[in-house]
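Shown here: the complex without one of its protein chains, the others still in place.
Letters A, B and C mark the chains in the order given here, with residues in each chain numbered from 1 onward.
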Amino acid sequence: MIFVFLLVLLMLIAAIAASIFKDLISAVIAAALVSLIAAILFYLLQAPDVAMAEAAIGAALVTVVFIIAIRRTKRFEE
Amino acid sequence: MRRIISILLLGIIALGITLSLAKIPFGTPKTKVGRYYIDKGVEETGATNIVTSVVVNYRAFDTLGEVTVLFIAAIGLGAVLTTGRRKKPERKIEPASLVLYTGCRFLFPLILLFGAYIFVHGHLTPGGGFQGGAIVASAFVLTYLGCRERRISERGSKLAESLGGLIFVIVGLVGLAVGGYFLMNFLPKGIPNFLFSAGIIPILYIVIGVKVGSELAGIIDNLIEESE
Amino acid sequence: MVNPVLLIAVPLGLAFAIPLFGFISQKLEKYIPPVAMLFNLIVSLSLIPKVLEQPIVVSIGGFPPPFCINLVAGPVGVLFSAIIALVGFLVSIYALDYIKEGATEKYHMLYLLLLTGATGVVLTGDIFNLFVFFEILCISSYALVAYLGNRAGIESAVKYLIQGAIGSSLVLIGVALLYGLFGTLNMADIARNIDSVSPISVFVPLVLLITGLGIEGAIFPLNAWLPDAHSSAPSSISAILSGIAIEVGIYAVARVIFTVFGASSIFLFLVLLGLLTLLVGEMSAFSQKNIKRLLAYSSIGQIGLIVFALGIATSYGVVGGLFQIISHSLSKALLFLAVGYMIYRTGSMDISTLDGMGKRMPFTSLAFTIGAFSLVGLPPFVGFPSKFLIVRAALAKEEVLFTVLIALVLLGTVIEGAYFFRVIQTLYFKGKRVSPNKREEAPIAALIPIGILMILIIVIGVYPRLVTDILNSAASELLNRIGYIKGVLG
Partner (left out) sequence: MSFLNHYIYYIGAFGLIFIGLYIVLVKHNLIKVIIGLSIMETGVNLFLISIGYIKGGTAPIFSTPEIEAARMVDPVPQALVLTAIVIGVAVLALALSLAIRLYQHYGTLNLRKIKEQRW
């Protein structure tokens, strides 16, 4: 139980970090961490299908797409 | 100013949702539709993974819509990025090191195989067309990043996308012609827990896997182009 | 009997097949959308007589209703799908010649998928399925708004996308709450159980759904995206967005309020919201110098009128609202199509550059005039009976409040008349004389749909009886929840 509590806390901290970071790459990595922890929570909630989809799509591919887009635009928030 | 208003707005929404949530206690069974699927799913669809039977049989129409959404995103992205595109300057591609090149050459078919395994076994084990498709797409991402070469032909991916969608609709229409219901599971259900079971579910999941894989790979291909 | 699922499956299949046709011949692609929409129009019209007797409920996958997705082709659904198919068909003929630049193949696919999504929204009987089709509609319209790829298009598409994405997340939270409360996603099944839960916990999903769907329906505080998006899209797409997309949004809001929740307590709120939307829209339209923005703001005003009429929630009121939807679809589509080639000829969207158009493009200008008169509500055009019905519905309430409100609505109409008159004056009575041989009429592929729309506006305006049957039974479907629930669940 305490494990879940820590995971949720970490997830929320990562989400707040994603909103604070001025460096967009760091923000994207933080958002990817949110997705990854969400995937673990999905697994704990007995949803292995969704956990796989979230890990493969939400954490991996979305991050790649974000990073490509940031490379083609600007890295730092103004 | 904007910050304060936003926080105030969020507070009101939070209060309202808490009121509503009090009626939805966590961790207790409360659904009748879900119960029906668990009790009857294996018998009616032949898939042992109930989530798959819901996604590809009971709620297959949603899945058709969702595949369409991804299709729209892929062509919309193409339309947005191609209009007014200037002539591509010749890119200088730094060749990848031998180890990296051989490594990803070696991994590429393995990842493809793994993705295919995931979507072929969608009705038996966790996973299915979307997860498998995403893994297939990540194999292509690997070749872009590792081998620095394009593995996907535009014509091929276009063909895969439209044929995939078309087969999905046609399978549905065959169900309509045979049994009177769109997307009816008209093939024999077979014995649960065998690869060749569950009627149209494996067919649809293979179609979805190929389609999702080529669409996601196409999206990344479109974005990465002329990015240097 | 024709299965209503074909209305969705056939256009969807054809849209997927467009690239395959493209392998055969590039010229073939643009003829697919008209063919698909013609099919839909014929099927919808052939369904009308059956639907008037009894709504057709078909399940998808062959399981009994609450356990699978079902389509409900009642009078409302078939009415809307017929409008979508009609306007979609005419606009796709217009687009044959109008769309020349850019990735035309992608334009035609997105266009057909947008209309398929709209058809799916109006036919489905499942709340999550409604969300999925709504996403199809929204995402293809984001892409189409950005189709021209210029600064204005991209910026308005971004704005539209952000607001639309927030809206769809809210809808999804609402759907999740409903599922948690009732354990089912079938709209009829939810409607049957809605009274078993305390009103306060049902109120939150209701608000979330109305807010989320209302963003696409452009109800007052949620319509910031509309003027930009409608004015910077290609004109054929503006016609579809104004003539179909926002009406479908209004349909979804109405379906949720009337059928799913039966929320009679918020009807007055709806009336006031509609009036506010109307006044804001008409007043902003009055001060516009850009012709397409003027039309976009006028759409907001018309949406306000529709919401106002639906909020009256009597039989007259709902009939008036639905009639107004028909009249707005036809008239606004006509206006955008007419304006499209005027802008094409002058190269500017400024109203003042349109002077002398009455001589240069007489037929198109006539079409614009008819569309404008119809929107204002002059007889013998289709806008007249619909506005008349709304006024009668408000007066039939026999309350002082409604009499005051309808006076304000008429004030809005007067403003509308004023700015349309200004444009018509510019078209005909300003500018230098152009010798008759300097005519630059729009090409024939554009004139055919414009002509058909003009004929329809006049014919329905003169014989409103053509549509009253379907409108009456559509109104009773919306007002009679018990009938809907019985029809679906037996």
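The rule is simple: a residue touches a chain if its C-beta (ideal position, glycine included) is under 8 Å from a C-beta of that chain, and two chains touch if they have at least 3 such contacts.
Just so it is clear, the structure is predicted and the values come from calculations on it, not from any experiment.
Although it is not drawn, the missing chain touches A, B, C when the whole complex is taken into account. Within the complete assembly, C:G149 is the residue of C:G149, C:P205 or C:G340 that touches the hidden chain. Between the chain not shown and the residues B:L77, B:I118 or B:C147, the one that touches is B:L77.
Residue in contact with the omitted chain (choice from C:L6, C:L38, C:A165 or C:I424): C:A165. One chain of the complex is left out; on subunit C, the residues touching it are 128, 132, 135, 139, 142-143, 146, 149-152, 154-155, 157-158, 161-162, 165-166, 168-169, 172-173, 175-176, 179-180, 185.
Of the residues in subunit B, those that touch the hidden partner chain are 2-3, 6-7, 9-10, 13-14, 17, 21, 24-29, 31, 33-34, 37-39, 41-42, 48-51, 53-55, 59, 62-63, 65-67, 69-70, 72-74, 76-77, 80-81, 124-126, 128, 130, 192-193, 212, 216, 219, 222-223. Residues of subunit A that touch the chain left out of the display are 1, 4-5, 8, 11-12, 15-16, 18-19, 24, 27-28, 31, 34-35, 38, 41-42, 45-50, 53-54, 57-58, 61-62, 65-66, 68-70, 72-74, 77-78.
The working rule: only the chains that are shown with their structure count from here on.
Here the spacing of subunit A and subunit B, counted between their Cα centres, is 19 Å.
Centre-to-centre, using mean CA coordinates, subunit B is 31 Å away from subunit C.
Per-chain Cα centroids separate subunit A from subunit C by 38 Å. For subunit B, the set of residues that touch two or more other chains is empty. Within the complex, the subunit C residues that touch subunit B are 3, 5, 9, 12-13, 15-20, 23, 58-63, 66-69, 101-103, 106-107, 109-110, 113, 116-117, 120, 128-129, 132-133, 135-136, 139-140, 142-144, 146-150, 154, 157, 173, 177, 179-181, 183-185, 197-198, 200-205, 207.
Per the touch definition, subunit A reaches subunit B in the complex via residues 47-49, 51-53, 56-57, 60-61, 64-65, 68-69, 71-72. Looking at the complex, you find that subunit B touches subunit A at residues 49, 51-52, 118, 126-128, 130-131, 134-135, 137-138, 141, 216, 219-220, 223-224, 227.
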